[in-house]
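To start, the structure under review is shown below, and the notes come after it.
Missing here: one protein chain of the complex. Every other protein chain is in place.
Coming up: chain A.
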Amino acid sequence: MEKFATVDADGLRARVEQLLAEHDPAGDRLAFLQARFDAGLAWVHYPPGLGGLGAPRELQSVVDDALAAAGAPDNDPRRIGIGLGMAAPTILVHGTDEQRRRWLRPLWTGEEVWCQLFSEPGAGSDLAALGTRAVREQDSWIVNGQKVWTSMAHEARWAILVTRTDPSVPKHAGMTYFACDMTAPGVEVRPLRQITGEAEFNEVFLTDVRIPDEYRLGDVGNGWRVAQTTLMNERVAIGGGAAPRESGTIAAVCRTWRERPELRTPAGHAELMRLWVEAEALRLTGLRLRQQLAVGAPGPEGSAAKLSYARLNQAVSGFELDLLGDEALRYDDWSTGTWATKRPAAVDFLARSPGYRYLRAKGNSIEGGTSEILRNIIAERVLGLPGEPRVDKDVPWKDLPK
């Protein structure tokens, strides 16, 4: 029986009360999360029946806060971030009713982790150049190719996958989007060891992988448009509260400066203060961005913040090594040998050595869109400057130089 007529903040609080009354938050974790999903309190802006109530997205914090206060378990959004941020919105928009029912609930509860099979060794910034082939065979597709930079692939049950289904048309027109079962024969996940010595990511090799046609998301040949939904949702969420002054990598440098007077030099001070100012400017920009979002006027500054963050993190972590001198010649842990390679699920700059910070920061200007592509996006979409002349637009994919 429907007891609540509205889905305003008070109505949501009442629904949370009811959920807590009927399901013990200290009991079985998964059972509670499933009950929360079924009560429409998973992501309140999703439709009823799919974990939501069709409520305004900004009311989610009402639910999250009330449940956190009650000590209820969360669904570990860090571990299932790709599912929540990228797969789910894509399934919601482009999936069939059956696909939505099959995938969204276990995705949200964390029973099934998702990863993303987009980038390839030959198609990074130019994602639409990808060459992983999917060939139709009756009710299935046979997929062959190699993907890269795949976070969580080693834990994922499912992947969102973009493939080439028609090489004879220009690149954007010949792509098709699927959900791929990561346990299917022919899917091989290998850790991709990176500059830090760790393997946050994976390479994924797809050899004659059979994907049933009912796992296709969107029409054949429409994969690029489906992928746009995924990518537009990639950085929508700006979580958490405002960071305090001297947060992040600048904090470590400031602590060293305060505690180690023998390391100080005049030139070092000038550089330290320049970086301190940059860090504070970035922090205030983030604060301003959150305030814009809170009043429903998101600005394009998010892409600027990503650009600035990468530059700052690299400069600060490089300066930290310069400041430390002799000590900076050491590293905390290479864990040599593939058997010992670490597989962290998240990056924690402050828990690691200065050398790690320096090396890991090199990824900040590459992951999630290179700084060069971000500059193009700012220049073209924000400032309205003309695009580069395109030589690949009307050429069949198979005829493009590779």
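Quick note on the criterion: contacts are C-beta pairs under 8 Å (C-beta built on N, C-alpha and C of every residue); 3 or more make two chains touch, one makes a residue touch a chain; residues count from 1.
As a convention for this text, contacts and distances are computed from a predicted model.
Peer 1: Just to verify: the chain that's not displayed, which of "FAD-linked oxidoreductase", "Extracellular solute-binding protein", "ABC transmembrane type-1 domain-containing protein" or "Acyl-CoA/acyl-ACP dehydrogenase" does UniProt list as its protein name?
Peer 2: Hidden chain, UniProt protein name: "Acyl-CoA/acyl-ACP dehydrogenase".
Peer 1: Looking at A:Ile142, A:Ala304 or A:Val347, which makes contact with the chain not pictured?
Peer 2: A:Ala304
Peer 1: Considering the whole complex, which of A:Leu127, A:Val220, A:Cys254 or A:Leu400 touches the chain not shown?
Peer 2: A:Cys254
Peer 1: Which parts of chain A face the unshown chain closely enough to count as touching?
Peer 2: 245-246, 254, 257-258, 264, 266, 269-270, 272-274, 276-278, 280-282, 284-285, 287-288, 291-292, 295, 299, 301, 303-305, 307-308, 372, 374-376, 378-380, 382-389
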